[in-house]
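As you look at this complex, bear in mind that one protein chain is not there, while each of the others sits in place.
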């Protein structure tokens, strides 16, 4: 099981701040596609993905037990 | 009578923070020469002169009643 | 209690407290940047802002920015606090404090920090106007950089 945290716009679109994806492993690229197809989230193309609180690259592998966060363009400061 | 205020190094050299020059009028350039000759103050070449709290040019005329200040290189901040 | 140099909090930020965190006998200069909620952006009137963060990762990224600064500018000390939740006009959203033996580094490192915050720290702002609201993202479509040098853009909007 992989926890996926959502923030800002994505959180409002999904109606929740956390999804669970029932996979043993999946790449960053694949998880983005899955979120787009299953939940019709916007902004996935321009979003970064963090795995266990560190930015990940498109081909990085996510494992069960990892915490994933979808990071749309930030606007702090 | 023209009051001349001294600060920092110049004040210590002269042993006072204020001199009086008994003139009706004198230029900035002349007052610097006078202070050098009479009081042997250092730093006069690199000092600015303020008349009534505003920087003056070498040829500006100082009149009796004016307050003059000798401003050696500043080091605030 | 050990002072946290990099934090995301819900309470008002004390500028004095941040200054204290970077004080040093070898500092000749301390710069602070205080980001406040501005009423007007172009013609649009903001009523209030709401900030949300991925808190544990945001604090890690702030600490990373601090480390980048220490590597780039010798003998600097850095503290950054970002506030989240609902903020009114003139309230403080972020404070960056940098101390350095020399003033040039204190200015440069401070400006570097705010540019980096706008690139890599997972914090989002929702603007609430009189006639609506929206989460704000980078309008240029840039994505934040996981590592590497920031692309310092020109005049931005806040």
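Going in written order, the chains are labelled A, B and C, and every chain counts its residues from 1.
To be clear about the criterion, contacts are C-beta pairs under 8 Å (C-beta built on N, C-alpha and C of every residue); 3 or more make two chains touch, one makes a residue touch a chain.
Everything numeric in this text was worked out from a predicted model, so none of it was measured.
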Could you list, sorted by label, every displayed chain in contact with the chain left out?
B, C
Please output the residues of chain B touching the missing chain, sorted low to high.
5, 7-9, 11-12, 43, 46-48, 50, 53-57, 69, 71-77
Going by the touch rule given at the top, which residues of chain C touch the chain that is not shown?
15-16, 19, 23-40, 89-90, 99, 101-104, 106-107, 110-111, 114, 154-158
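The rule is short, and it goes like this: only the chains that are shown with their structure count from here on.
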Suppose each chain is reduced to the average of its Cα coordinates; what separation in Å results between chain A and chain C?
24
Where in chain A do residues touch two or more of the other chains?
none
Within chain C, the set of residues that touch 2 or more other chains is none
